[in-house]
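Could you have a look at this structure, given as structure tokens, before my questions?
One chain of protein is taken out of this complex; the other chains stay put.
A, B and C are the chain letters, set down in written order, and residue numbers restart from 1 in every chain.
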Amino acid sequence: MSMNNQGRPTDTGTSGFASTSGSSLLPNEPLLFEIGDTEHSGVDLPDVTITDDFLGGFKRQMPLDLAGLTEPEALRHYVRLSRLNYSIDSGMYPLGSCTMKHNPRLNEKMVRLPGFADIHPLQPTSTVQGALELMNELAHWLMTLTNTAAVALTPKAGAHGEMCGMMAIRAAHAAKGESHRNVVLVPDSAHGTNPATAAFLGYTVKTIAANAQGTVDAAAVKAALGPDVAAIMLTNPNTCGLFEPQIIDIAKAVHEAGAYFYCDGANFNAIMGVVRPGDLGIDAMHINLHKTFSTPHGGGGPGAGPVVLSEALAPFAPVPFVCKGGGPLALVEQAEGEHLGRITAFNGQMGMYVRALTYMLSHGGDGLAQAAKDAVLNANYVKARLTPVFSTPFGEGPCMHEALFDDHFLEDTGVTTLDFAKAMIDEGFHPMTMYFPLVVHGAMLIEPTESESRQTLDHFCDVMLELAADAKAGNAPRFSAAPTRAPRRRLDETRAARQPKLKWERPMDVPQAAE
Amino acid sequence: MSMNNQGRPTDTGTSGFASTSGSSLLPNEPLLFEIGDTEHSGVDLPDVTITDDFLGGFKRQMPLDLAGLTEPEALRHYVRLSRLNYSIDSGMYPLGSCTMKHNPRLNEKMVRLPGFADIHPLQPTSTVQGALELMNELAHWLMTLTNTAAVALTPKAGAHGEMCGMMAIRAAHAAKGESHRNVVLVPDSAHGTNPATAAFLGYTVKTIAANAQGTVDAAAVKAALGPDVAAIMLTNPNTCGLFEPQIIDIAKAVHEAGAYFYCDGANFNAIMGVVRPGDLGIDAMHINLHKTFSTPHGGGGPGAGPVVLSEALAPFAPVPFVCKGGGPLALVEQAEGEHLGRITAFNGQMGMYVRALTYMLSHGGDGLAQAAKDAVLNANYVKARLTPVFSTPFGEGPCMHEALFDDHFLEDTGVTTLDFAKAMIDEGFHPMTMYFPLVVHGAMLIEPTESESRQTLDHFCDVMLELAADAKAGNAPRFSAAPTRAPRRRLDETRAARQPKLKWERPMDVPQAAE
Amino acid sequence: MRYLPHSNAERAEMLAVIGAASAEALFATVPASARLSKPVDLPTHSPEFLVEAHMRALASKNHAAADGPFFVGAGAYRHHVPATVDHLIQRSEWLTAYTPYQPEVSQGTLQMLFEFQTQVAHLTGMEVANASMYDGSTATAEAVLMARRLTRKDKIVLSGGLHPHYRDVVTTYLDHSPSLIALPASPEGQGDILNQIDDDTAAIVIQTPDFFGHLRNVEKAAEAAHAKGALLIVVVTEVVSLGLIEAPGALGADIVVCEGQSIGNPLTFGGPYVGLMATKKEFLRQMPGRLCGETVDADGNRGFVLTLSTREQHIRREKATSNICTNSGLCALAFSTHMGLLGEAGLTRLARLNHSRAVRLAKALGAVPEVELLNKSFFNEMTIRLPVPAAPVVELLAKAGVLAGVPVSRLIPDDPAVANLIVLAATELTTDEDIDMLGECLHAALEDRS
Partner (left out) sequence: MRYLPHSNAERAEMLAVIGAASAEALFATVPASARLSKPVDLPTHSPEFLVEAHMRALASKNHAAADGPFFVGAGAYRHHVPATVDHLIQRSEWLTAYTPYQPEVSQGTLQMLFEFQTQVAHLTGMEVANASMYDGSTATAEAVLMARRLTRKDKIVLSGGLHPHYRDVVTTYLDHSPSLIALPASPEGQGDILNQIDDDTAAIVIQTPDFFGHLRNVEKAAEAAHAKGALLIVVVTEVVSLGLIEAPGALGADIVVCEGQSIGNPLTFGGPYVGLMATKKEFLRQMPGRLCGETVDADGNRGFVLTLSTREQHIRREKATSNICTNSGLCALAFSTHMGLLGEAGLTRLARLNHSRAVRLAKALGAVPEVELLNKSFFNEMTIRLPVPAAPVVELLAKAGVLAGVPVSRLIPDDPAVANLIVLAATELTTDEDIDMLGECLHAALEDRS
């Protein structure tokens, strides 16, 4: 296909972009830059003339070179692209550690009320009392569910929450003159953000090995604790889908050693309304509103990662926070006292606060507890139905909200966890999380969430068992070839990394059409 | 799959409903009644107790037997179902006579403003002045674009508009003591609603044959006119995509014979802002807001079919209508004088008025004229590119907004218009209108609308030419087998009609599971 | 213009391919005298944000139902529509699809219609339902015509409890036919329709709950009609009532038509709404409107198609059962998704809640001095008689922000028997505070008078 100098195809040859993947309803969509050009626009605006008087000599000379589409073209481009995606709304999305639960549309409607969507973070606080009240209410729910003394709402995601919590710990140590503590203990089953966060703040990461049951021994923690240890970062329920049975002892040991207990709360969905982490002795824990409290994942974000804090850490919370006195609510925006300062501009993810609170009010405390129980029920149901065909690294006992398998059952089949995952795609399911946690060989981490019906779970299990049987029956080619029914076959990741092509480049090898 | 007594599958056998049509992203979705039951619900409501005191002994005894789904299940059910549909947003939809143009989302946003969506048709008119103003403004645009004296906004769709206009004509004749006029002239190329409407009102339909150019001769009309003729119903531009060249003469002849000229305005998109039908001598014409003015087709409706009326017919307009005096706007709701009465409860399709006016204001008069010109340009472009490979029943001259072909070019290929249409589906395009108008053998009526880019048109034409070449090359099986890449292969319509199964029935042959 | 993909350069290139000298050349077949020589006298195109500002200004001149206590019903009801419903109907694949004439790429719409038809049949207690009509009023007129075709008789009797707009629409559709008997309004639930049935009668039309809120005896009407070979058409304008009130199909109705707006569709000043029509299997071939049926595809897989189209205009032209073409597809989707969310359990709860709110309203109104409640039975709507003409009182209350219902005189003018009446509805959205405020305002308005 030849291109004019905007990269817009000009010939009339069959470009073949109408369909792909064996289906007429799943299009093969060209790039924005292949269909748009710098003259077309889908936005009408008056074309005002301006002078350079106030531009200080900095008027743009470099071509913007941004492709535009008229509105009908743009709408179609993005609708067609979207159809190539799997989503919660189109099927079960059992990604372990991700809590791909139902995202209520009421949340979306509420966040679009002008009183929330159309308010500025720096308006006078007298004009945003409803927003501050909402933040206060959200904080109340989070603190009540966790039995903690404070919550820092502003972290932008889980990892940012980790950073915030660990900064509070660092600040607390500094306040005690304990800044020499430079080691953070992290179990080997931890999510990558945990060690990355610790390192990001300059800490040395000391790894704690999981025991044979997939959990952390208090003894192992005690052995690793010492005067140089600032904190432990422990996930609970952990990334193997198990509640840490010795967590109370661990917390005690950590505190006795003068360290703090950071809990990764990404898996809070398993226990909300059932267990309050504050009762376990944690000092800080982030909560992924985009997991536990149903704010949409949006193809990778945005999220929100509020961090609840114990009495000990509360004084170190970052600004801003809402302050409730007698009169109107105030927003404390400047760090005073021991507060650790500001970790983001403005007031955090208000859009997520609105959604999360809407979700909480819909469920109520009773509904949240039921949701946690159902999440655990569903994971155990999947575990029960798939065991013993699927191999369980840590026994057949109950799990929390996710069921973990290893690839032992695929031994000698020539089928890998990756192959197995791709074959699931062909059966209409999004794969589970693969190869995480790292402590399990060929891990398959299945988190159904509470949103799946028994019927869907049964269908999922049927497919999983059928695939396992097929793998064991020697039908490896089905797996290594998979997926064959998705919009794309397997993609060459090595090539992508070796010859990075990270943006569209105007095809240079094609002779420019005369204009 | 066995069912429990709610028809909910209870077994764990592979039900195979995850995917179909060769793609993992196009699901095979069970019926609501197969996944829902009478106990599940996606709506939380307090469960109040009531007495029978005010129910007059008419409390419901018959089981409702309505399947319910919880919210996540329902959302997924309808999202998955929707993915089996083709739509304007997913590709070119060149259905002739249907004007499948871009449906702006601004329209959807505006109609959802509480000031429009949340007002009742019988609120005091003092509380809905904005609504009346909007109706007035819409009427102004429609009358200006058509140069007519009045407009009846309330018809619910095109056919309802035809009924309304023909009722006005009937009333006008009655007022003149001409009620004996019981014949309506309708060209054989007319849309089915035209003769159906005439018959619906008790008129005898007299068919006028099109001439060899696909249009209506004034002479033929004159020959058919007589003292028994109440009206002619003529479509312009007509269903062959041609402007009726003798329309002014026809109007004159009709009026001279004491009859009225009903114009089917379904194809107004070709001429808005370019030709005013009032200038041609028409007496009544419906405008499909869901075609010309971009209100969405919604899988079959709702639409709106306002009817513009000449001076002669204006006094017979139905109620309600907005009346502009000095003070607040009034809504005339009771038929007085010669007004023909009421054709629907309340005030017509307000939701469509809002969308259509939003669309008009966005385009402006200039934009509407440009849109008409682009619609005509696009149809002529397709016609030029496909001719002479595709056969044109009425010559190669310019058309209006749709290009009409017949199946002559498929002679001896063993491929029918239907086959050809189904093969287009495999190539990712929605077929054009087939076998309409009836006056053309194996008609293929292509209306690209102004919303398609040249690039898309080229791609479409490439595919059409490739298909034609393939048909001529003797590859009939490709066509008779088509579609093979849609969610379903060809459906057995005969069976559907012979053994009508119009609702879900609880499977009786399956033993009920014990509960 | 943001909606038009062509640049002027592209237009010129395309004209060159066509071989036309100019855009105007394509309009050569239009008589020159008919072509506009100058632009139409209308505003020019406008940026989205200015259009939005204009529309918002218009909208803000209306008093939205949520802005204060609200008791307006009379054929259109303010219910809560779940956010999921409104989200779903905006999905491209529902919103921008056409009538499913190409079933292979329209299975979404078709299966939904099949489910919709099932829901309507179950709700009304009838054997078959169609894929929707414009609204309840036009569906009623179509039902009357259908009954005439089925019985080959002419006379139609409309109950005095039928919504006056519906009565007017039937009257217009029947062109004021002398064989149409529209009984006078029956605000007390009285009525002599059974006496009107004779051997020439094609059908009688009754509404329940009727326009004044009374629940009517469908069974007796069916018996009386059937005794004379007439059909019984039952109209339901508040479809939520069917969650609590007996299904007309269980009581002998031959055709049931409903206004389906209450489920899934906002008020929007009267439209678009969705007409439901259900009947007995034996009457199927005289039914107007589209029907969706189950079948199989070439691979034997279950699928759905539009069927029995030989009743319809696009096949039968002047011999069709109706001229209807475009119907209320997207409103039917809204109905079906909302009903799919409710299910039997939810609809039952919703109906009970509506009724209990209405009981609360009835008690409050009964407590206002000089106000007389006319209903012994009701679902969620009722009629009161004031000691003075109702319209000015309703207007007065509107000024105070309370939308107190519909003065019957607005729909039946010049009839002293109804001049003092107001029809009021309560729904799940009606709060105790709303009701108390209404009672107080009504009391105050009537006191002020004296």
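Everything below uses one rule, namely that a residue touches a chain if its C-beta (ideal position, glycine included) is under 8 Å from a C-beta of that chain, and two chains touch if they have at least 3 such contacts.
Bear in mind that the values here come from a model prediction, so they are computed numbers and not experimental data.
From the set A:A159, A:L185, A:I208 or A:A257, the residue in touch with the chain omitted from the display is A:A159, counting the whole complex. By the touch definition given at the top, subunit B reaches the unshown chain through residues 24-25, 39-46, 70-73, 75, 79, 104-106, 108-109. Residues touching the missing chain, restricted to subunit C, are 2, 47-49, 52, 80, 82-83, 87, 90-92, 341, 428-429 (touch as defined at the top).
Going forward, only the chains that are shown with their structure count from here on.
Distance from the subunit B centre to the subunit C centre is 19 Å, each centre being the mean of its Cα atoms. Subunit A and subunit B have Cα centroids separated by 44 Å. The set of subunit A residues touching two or more other chains comprises 24-25, 44, 70-73, 75, 79, 104-105. Shown for subunit C are the residues in touch with two or more other chains, namely 1-5, 45-46, 48, 82, 84, 86-87, 92, 105.
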